[in-house]
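Rest of the complex left out; these chains stay put.
A, B and C label the chains in the order they appear, each numbered from 1.
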């Protein structure tokens, strides 16, 4: 699996993502946002961080980067695109995913481990998980409150496009388990074709025992298996 | 060509939650200001723009809003000319 | 008082006259005083120059000879601190200290204060404090891998204090979060002694390969000097001088133009660009334009390189039109660097900065004549011998006398507090719910603690730990200082600060290795403050010797006073340690039902300066607990031995709140599944003493009951008192503490409620904003 990890000015989880891809046996490459080279990659990942300082709106300025035209084209061709945290925000700003991520309801940056439930185990990003499995994964964001118009939300739920939801440790969708005020406890969604996933929690930070959890590994192994069946 | 100072107000869409406004409302009430309702918080931006006329300046800035400055999913915007800046260059 | 002459080399050589610049004020005695220089100091400047300084030159001297840059009142005592060890690569004097941590890696680390700016504008003050310390680290060629923050505020019942606290925490958080450096710990204390004068110290650790080290010196005549990063604005002019004055009622008003606004996004770009520049070999020196801006960075680089510099202020990219040389030289605009490029490699430097969307401009060059020369459009406006400017600041040794008031507080009889009326369980809960003891999750929940995917121990325990990828090693870090102890008896307080820091590291599985320190004190011109300072430095020197933890750098912040009232003397110890194998990483929380709980060290009923006294009687009094540095050392070696043998499931140091708080913290862990405990303590001491005294030299460990014998044996070898005091109970059980003369039983859930909700229930109540 050849993965382009796109670095924007202000990305700060690019290295973590690179290492996570490497850990499962993928071949990551950093691609600088001004270098428009996505040919030859099996997947594109947009890392977390604070592209352009999150100024204006998280992801708004990065979305204007030259490479985003290529990312959009890559996604439209059916190429897998994963956006984590700031990457999710960029995907929404770019229109590859619906809705927007606004300021956390607490008005504070929220950094902690959360539990999320796998709502879709049939995407190329999640196939190594069992449906309904509860993962423990860190979040760290100030603008992760998922909002969309009523119609969009109905459609997302109706089409089953919510990939992850914030839940309690025993898997219940509760208000207390919602760290940022997201609608319907949404933590991650996919596009209608299922080849673009955006999520606020950081699976790349839960890939080794020393970090406190390995629950995020499944995301990377799923992609590896889906994209390079021979290697699996 | 002269420089126009533009004010842009970017406001949260009605109907969407505005946690910041809610928190401010709460704080105002607990500080004793009771007759306050419906606090909403957005952004105000100022910029100077070279344009042949105020109308042209507003038009250009509205294009900036559509493209970048406001998020159509969550925000509305209003643009106004607040003065002629000192001529630049 | 005695004065030293410092370095005066070029004193005899008169520098050429510089005509006054149009529009600059005349240098009068009043103007000299406004610049914080004494008559004597001014005379010294005249002697160095061989003539009267111009306005611009006066500004330059005033900044370089301020307390902040010149260390006038501290330098002589600081020489007493041990600074050497085989593993020290870079001691004091550079942007940061550097130590060898094995496997070819070196660790740069340093702490810095931003107290005054944070008192005026807490959010920006704290944010720019973090920004400054990050730059100190990456200008050494190291990549920042962790941040810690050491904070002090007044009591949280004041609205103003809550405003400062909330602002500082979000400032620390937003800056580090945006740059992407995990926060791995710190400390906070609330006490009326800090009302009006908060302490904000930020520490940073950076990692590099040994050979990547670069120092900040300017050498090679003709080499271009380049200003890199943000443009220079009028913000923060005279920040260094400002940090060297007391605050007063109207400081808010007067200090406004000095507020600096941080831009962490630009910082992140600057970080990447700097590391790339250093790796490219296109530069020979790089330094942050921190306190006193271009002035200090350029003159210090010249001073270290034994060379001179010439700068034209008209070539410095500015944010505002019409800035004078004086303003440009003294601006403290953030996120700027001064770079010495290899001659002919300017374009390579520009290309790298261009990639990171940053500006770079050649503003001057290195010279051979040992002068700090400044031009404006080619016309000389300042011409100063560089060495006397950076090294010639007079240093003073002041008179130090202990305050009678403090002496009487220390000698106060505390007997009545040892046998109080009322329920011990209630007192226990009150203590757990005191913001000083309670969980600090409200703080670090706003800090990204896991970015870089290397944090092995997050804030919440004794020390933070980050692993070093590609090796079996990790580094641990902590900050510690109990200001009440230092206030009541400075030397002992300093011993305790160092001992506690080392103990925290050991509990995480690390060998204490080296220290950076931040000396936060009041006005050193007052004899009782100078006494505190001298005693604390002496105490620190003794303890550092005992623990073999040399001091590789630090920072002095004097004049922490409001309307004449000084803060508690607060010499914050930032200590780093090396974990040799990640399997040794240990945390403070109990892990298994049925594990044996072992107390290492002996209990005593030393109540002086304790949180118990403050909470129950509002009192800061008595003699701080005694410290036997050699016994501490043995205790720590014993615990490291147990960890290396793989015997321990947890280790937690005993400090604020005493043994009761330590046991509760180990039982409560991160709050997800608090354990019950069954503990019996057979000491022949008053129950209050056993539970709440902050007696030093104690660590609570837990282990498989089958290992308890081995644990006790190791303790015995090191001559450390040790005994099994109980067992870990079931999740959600009770915390039961049986004493010779009393019994405390509190359900774990109630203890958790008190401990975890204390700060949120104060801070999340509405209307904490506003002054």
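By definition in this document, a contact is a pair of C-beta atoms (placed from the backbone, for glycine too) under 8 Å apart; a residue touches a chain by one contact, two chains touch by 3 or more.
Since we're looking at a predicted model, the values are computed, not measured.
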Q | Whole assembly, copy number of each distinct chain | A | A x1, B x2, C x1
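Here is the rule we use: only the chains that are shown with their structure count from here on.
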Q) Taking each chain's centre as its mean C-alpha position, how far apart are chain B and chain C in Å? A) 41
**Q.** Whole-Å gap between the CA centroids of chain A and chain C
**A.** 36
Q: Provide the list of chain B residues touching at least two other chains, using ranges where the numbers run on.
A: 23
Q: Sort out for me which residues of chain C touch chain A in the complex.
A: 170, 173-174, 177-180, 263-266, 268-269, 355-357, 444-456, 458, 467, 469, 582, 585, 672
Q: Sort out for me which residues of chain A touch chain B in the complex.
A: 56-57, 60-61, 64, 92-93, 98-100, 102-107, 145, 147-149, 181
Q: Would you tell me which residues of chain B are touching chain A in their complex?
A: 16-17, 19-20, 23, 67-69, 71, 73-74
